[in-house]
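The complex is shown incomplete by one protein chain, all other protein chains being positioned as in the whole.
As written, the chain order gives the labels A, B and C, with residue 1 at the start of each chain.
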Amino acid sequence: MTNSQPPTGLSRELIALRAARELEPGSVVNLGIGLPTLVAGFVEPSDDILFQAENGILGYSGVSESDFDSDLINAGGQPVNLVAGASFFDTADSFAMIRGGHIDAAILGGLQVSAQGDLANWYVPARGGGSVGGAMDLAVGAKKLIIAMAHVTREGEPRIVEACDYPLTAERCVDVIITDYAVIDVTESGFQLREVAPGISVGEVIDWTGAPVNVSGDVIEMSL
Amino acid sequence: MTNSQPPTGLSRELIALRAARELEPGSVVNLGIGLPTLVAGFVEPSDDILFQAENGILGYSGVSESDFDSDLINAGGQPVNLVAGASFFDTADSFAMIRGGHIDAAILGGLQVSAQGDLANWYVPARGGGSVGGAMDLAVGAKKLIIAMAHVTREGEPRIVEACDYPLTAERCVDVIITDYAVIDVTESGFQLREVAPGISVGEVIDWTGAPVNVSGDVIEMSL
Amino acid sequence: MLAEVFQTPDTAVADIANGATILVGGFVSAGTPSNLIRALCRTGQTELTAVANNIGLGDLLDELCEERQLAKVIATFAIRASGTRQSRFESQYRAGEVELELVPQGTLIERLRAGGAGLGGVLTKTGLGTMMAEGKETLEIDGEHWLLERPLRGDVALIKAWRADHHGNLQYRLAGLNFNPVMATAADLVIAEVEEIVEPGAIAPEQVGTPAVYVDRLVQCDPIPVRWEG
Partner (left out) sequence: MLAEVFQTPDTAVADIANGATILVGGFVSAGTPSNLIRALCRTGQTELTAVANNIGLGDLLDELCEERQLAKVIATFAIRASGTRQSRFESQYRAGEVELELVPQGTLIERLRAGGAGLGGVLTKTGLGTMMAEGKETLEIDGEHWLLERPLRGDVALIKAWRADHHGNLQYRLAGLNFNPVMATAADLVIAEVEEIVEPGAIAPEQVGTPAVYVDRLVQCDPIPVRWEG
């Protein structure tokens, strides 16, 4: 971390695009509110990805631009379209699906991620209160947890840290972090840099990360 | 109890008829396998009783005499007819309904009932093994538990006893016992005789019951 | 057994008591009993505890804060991520005037299910090692740790379905199910707002989302549209 101005990385849309590329074809995926919601717009129908929404949908295809039906929304309250072969269920069945390990991947927003994979994403201490929604269940239950977020706060503080000082969502749950600067895997031995965003250097990622980042492997530039 | 021959009481059908009279109009009722199943044949449509079956039906109207559909059976495996306004659900929802106290009354068969209302109805020690089905959940969950059974065993042993020596289905669960001889309430202070079957005397009920029976109230003859 | 049909949402909720715990179905705009919520506001009853997925995010539950009818809210979404707009609930919460118990969504629905299904609690990994575990028991079962969460019930449930029959069977449409079917199992008095009431048999037995046994009162209303303002 330095005291200089943080570099400008990817837009929210490009973070979402890169996150979409992280999904396996044919997988079942839950998207958190905010940036992750954009991911649905970046998958191809041929990928056969089924998006699950906590409020009880398996198989929506993204945010709808057409008429609003109050009974057809995702967990962010946005109107959605359905794919052929979608299904509806109640919240108990939805979280049996989530908590029971039937979701291949979840992409959530983050406030902080620690070197052992702890996630903080629901409570900003300075604001208090917080809203938790399905985040804790998803963090515990999804087979693979991808965090899509800005690499640093608006104040230039790293969000990728040795230990979270924000209240946790869950311990040891994060597998991959996708930011405007980099793709970083959370491994047994801490953060492992996999990719850097175009225009961002390995040194800048290290500078703006609040914990050691292993760069020993092949670090490549993100393909977008 | 005497060593003489037990008197002949009501037929199974008349026990079922009397048990049917015990049901409140508009109530939701589960019927156990065997004798209790006959009860469905003795309620009037105007009673608006909804029968629930453990295997996932609310609103069957009795055993069907017509074609057998393998997917439309009660918990005893018998084909049933539906009333208008019936519903189907899975076993988890069915036992949420039962265990959660949403069934107004269950009528089950019995092997033994004790003075504190313990029920034994699933395991004959001499035979071993046993089958429990939904009996334990119904005994615990039904708001009112009615036991319909023969007053004595084939060998003339009382089934209404001070304490069960057969393995229990549940403790302190029975509200009413309807037998071929009598209607007996299980109260805080033990068995209370409410009605005797036509042709059966109060003395005979006392003789063939294996525990004290309070006869202090108005004991009337069953109206059938 | 037949559900009782009320002519107005106001008569359906008229006997809700001060201090009652009220389960409120719906998920933002989907399956939300907005007419019943507005009628509850009009009762003027106070010291209420509301259990709902969300408050102050485009829903009408926030209107209960107008006249300070809420003593406590149990919810999963209650505070907006951004501080630029505060709901009435959030303002009162920050002023210490109303209590908030924030619960993870999967834990909230499972606590309600336990309350309705006669189960003694919920054993979940959700919340372990977080603020949600503070003051709660953790059980070790076969070497794994689980958080014990308590069953949750209401005195009243206000729910919304698409259609009802006169027995009280409810049919939902699209994602209108959400919290409604489970909440219908977990309250002493269940009041359902529906768009249409039909004859028994008109809803196919396979399409009943909430069986008649759970529903006490019905009221037919045009839905009030609401929308997320996250």
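Keep in mind that, in the parts below, a residue touches a chain if its C-beta (ideal position, glycine included) is under 8 Å from a C-beta of that chain, and two chains touch if they have at least 3 such contacts.
Keep in mind it's a predicted model, so treat the numbers as computed, not measured.
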- Query: Which one touches the absent chain: C:L148, C:L189, C:A202 or C:I224?
  - Reply: C:L148
- Item | Selected from B:I49, B:A105 or B:A135 as touching the chain missing from the view | B:A135
- Option touching the unshown chain, where B:P7, B:P167 or B:G190 are the choices: B:P167
- Item | Hidden-chain contact residue, picked from the options B:F51, B:F95 or B:W208 | B:F95
- Answer key for A:G9, A:G32 or A:G59 versus the chain not shown reads A:G59
- Note on the structure: Residue list for chain C contacting the dropped chain reads 110, 114, 117-125, 139, 141-142, 144, 146, 148, 150, 172-174, 205-207
- Item | Interface residues of chain B (partner: the chain not displayed) | 33-34, 53-57, 68-73, 75-78, 88-92, 94-95, 98-99, 123, 127-137, 140-141, 167-171
- Task: Can you list, in ascending order, the chain A residues touching the missing chain?
- Result: 25-28, 48-50, 52, 57-59, 82-89, 95-103, 140-141
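In this section, only the chains that are shown with their structure count from here on.
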- Item | Of all other chains, the one whose Cα centre sits farthest from chain B | A
- Task: Kindly indicate the chain pair that has more C-beta pairs in contact than all others.
- Result: A-C
- Express in whole angstrom the distance between the two chain centres, defined as the mean CA positions of chain B and chain C. 36
- In whole angstrom, how far does the Cα centroid of chain A sit from the Cα centroid of chain B? 56
- Item | Distance between chain centroids, defined by C-alpha means - chain A, chain C (Å) | 29
- Item | Residues within chain B bordering two or more other chains | none
- Shared-contact residues (touching 2 or more other chains) in chain C: 113
